[in-house]
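A protein chain is absent from this complex, but the other protein chains hold their places.
Moving on, here comes chain A:
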Amino acid sequence: MKLVAQLEDLLYKAQRAPKNEELKLSAWRIVVHESEVVALGIKDNSPGSVYTPPSYRQGESGDVFLVWSDGTCSQTMVQLPFSSDPDYWPRALEQWKQASYADPDAVHIPAPESLPLVAVEDRSIKSIITGNDKILFDQADRWLKDIPKNVKMQGSIQAAWGYRHVRTSTGLAVTYQQSQFASGFSFDSLIGAGFAKRRLIRPEEQEKLWLQTVNQYEWMQKEASPVGANTQVILAPGMTEDMVRQFILPNFSGDRVIEGQGAFSKESFQDNKPVFHEQLSLMIDPFRPLELGSYLVTPEGIPASRTVLVQDGQLKTPYLRVKDAVRWGAKPTGLPQGTAGLYIKHKSEAPWLELLQGIEDGVLILSVLGLHTQDSVSGSYSLSAPHSLRILKGRIVGKTDVKLSGNFLADLAAATTKTALSELDNYPYLMIRTGVQNL
């Protein structure tokens, strides 16, 4: 019997006909993931090394949230029981009750609403899982044939497919299939690229990603002139995404805003305080087909919805889970999945090549060391960026090592900040005026 069925059976009984009144449930919700994953890696130009062999993973586990008849609640992670002991689940229920706690704002289980249609499954990924995995091996083979001379390459390819079940005591019962494909590679552990969506990478995307990385690697082999006080800093799309993960995501989480643990206060949101430049907006969009951050329904049973967090530079709302929404006095919002599903929009975006041509004196930051150590609440950063690319008179000319110091929240508020669209990424190039020095 599937885990989701076992849990449904247990919780219906505990709600309608409990053996013990103390163990009576008034509401509940379950989310169960059944997944299969196949993966292959490359280490030091060797496919399927002892550290990165072809692998297979099967999983079936879930999260359970319970509201007891006395008003307390419990949360637990579950998986299929090891033994077929008929007392396993009743005993587990008793343990969950012992772990109950009072949280009046969390006990609301919303009534089901109609779900949107969102494309989250690529059938060709299912066929990889069921045995047609040649595509993974072929991809690794192609990479290895094309590696630039004397480069040590690391890489990984992963395909995942499975079911997601969401059930609530208020009547939501949805099961759907979803897929995921991720691949990435790096050269000499200095430079790399990656892809992660709910669909397979297209050959032309793979080709562009590879070519871009090979070009960047070649530029890295030439030393370029040092930066100066007026050098313009440009964050590559992956770098913009990393900065958003470190400085933006935590400060827009509803619970942190409510508890006063974020950069912006609740009042700032209620007053629609301008915090970023008026050209800039920030939104959660879970509807984009086959994007990693797209979904039909949250683990709490809330249908996907598009949510604007910042409109024309002004705070609109943090993202709110059910409990946060109750405390905020609003409806739950759409949720990002990490940085996936979160999008930055600038009113005057230009294509990257166009923007590049206009840069007289710049440095393109591909990665930094130590970003995760920076204080997300203050927004301040002091970072080292060895292996950045120098731009002079509209062209990338070689490698340089720099240090950056500034404040990312201030960067997003500055009138001088611009963005440029990337063909291969959901995040833009971000052109900022910030402290830059030679390393």
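Note that contacts are C-beta pairs under 8 Å (C-beta built on N, C-alpha and C of every residue); 3 or more make two chains touch, one makes a residue touch a chain; residues count from 1.
One rule holds for everything that comes next: contacts and distances are computed from a predicted model.
Between the listed names "cytochrome-c oxidase", "Cyclodextrin-binding protein", "ABC transporter permease subunit" or "TldD protein", the UniProt record for the complex's undisplayed chain reads "TldD protein".
If you put the hidden chain back, the residue from A:H108, A:K152, A:R306 or A:R433 that touches it is A:K152.
Touching the missing chain, out of A:A263, A:L320, A:L412 or A:I432, is residue A:A263.
When the omitted chain is restored, the residue from A:G71, A:G370 or A:G394 that touches it is A:G370. Panel shows chain A; residues 43-44, 46-61, 74-80, 82, 95-96, 98-103, 137, 140-141, 152, 188-190, 229, 255, 259-261, 263, 369-370, 372-378, 380, 382-384, 386-387, 403, 405, 435, 437, 439 of it touch the chain omitted from the view.
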